[in-house]
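Missing here is one protein chain; the remaining ones are kept as they sit in the complex.
Presenting chain A:
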Amino acid sequence: DIDDVGHKYHLELVLEDVLDKDSTVNCTAEVLYHLGNKNSAPSVQFTLEEELKNTDEADNIFYNRIKSLEKELVAENIPDSHGNVSPEMEPVRLLAWVASGYVIWQNSTENTKFQLAQIKHVKQVKRSDEYLEFDYTILLHEMVSQEIIPWQMTVLWHPQHGVQVTQDSRQPKHASE
């Protein structure tokens, strides 16, 4: 508790590689939830105790595959109802996961717990520069309220320049549901 400022948490965590459960990296972090101001994201500072694995090869394979597509990538419902993700869509899902992490961070409070539930729709946007751009509509699951929240996010990615969420906005829930 920091008077007039907010609540600060010291965390010791272990990062686990989703694609390789035995690959872990220790991490320490400080998270500050600001008092009163619901519109500002918590401040985060972190230190990785080891270096993250190099993923250049896989990144370049995915990058080149998308770059060489004749038509812009379009897909829906990843995973599908049965939890299936086709191998070609797996990197698209992982990219959404990373990007949704940013959206979740920007919208978290001490009383929320968000997870990416599903990619409802993804559409590649043609670009003249070297970046890949994807327009995602995702569903976020908020654990405390149990709500499923549609969210739009525009994601830029390049193997050497990383992930950027250039635009995101909460979407209204369908009236039919």
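In this section, a residue touches a chain if its C-beta (ideal position, glycine included) is under 8 Å from a C-beta of that chain, and two chains touch if they have at least 3 such contacts; residues count from 1.
Assume contacts and distances are computed from a predicted model.
Peer 1: So one subunit is absent here. Using its UniProt record, which name fits best from "hydroxymethylglutaryl-CoA lyase", "CBPA1 Carboxypeptidase", "Cleavage and polyadenylation specificity factor subunit 2" or "Sorting nexin-1"?
Peer 2: "CBPA1 Carboxypeptidase"
Peer 1: Among A:23, A:115 or A:167, which residue is in touch with the absent chain?
Peer 2: Considering the complete complex, A:115 is the one touching the chain left out.
Peer 1: Considering the complete complex, identify which of A:84, A:106 or A:169 is in touch with the unshown chain.
Peer 2: With A:84, A:106 or A:169 as choices, the missing chain is touched by A:84.
Peer 1: Tell me which of A:35, A:143 or A:163 is the one touching the absent chain.
Peer 2: A:143
Peer 1: Which parts of chain A face the unshown chain closely enough to count as touching?
Peer 2: 18, 79-85, 115-118, 139, 141, 143-148, 175-177
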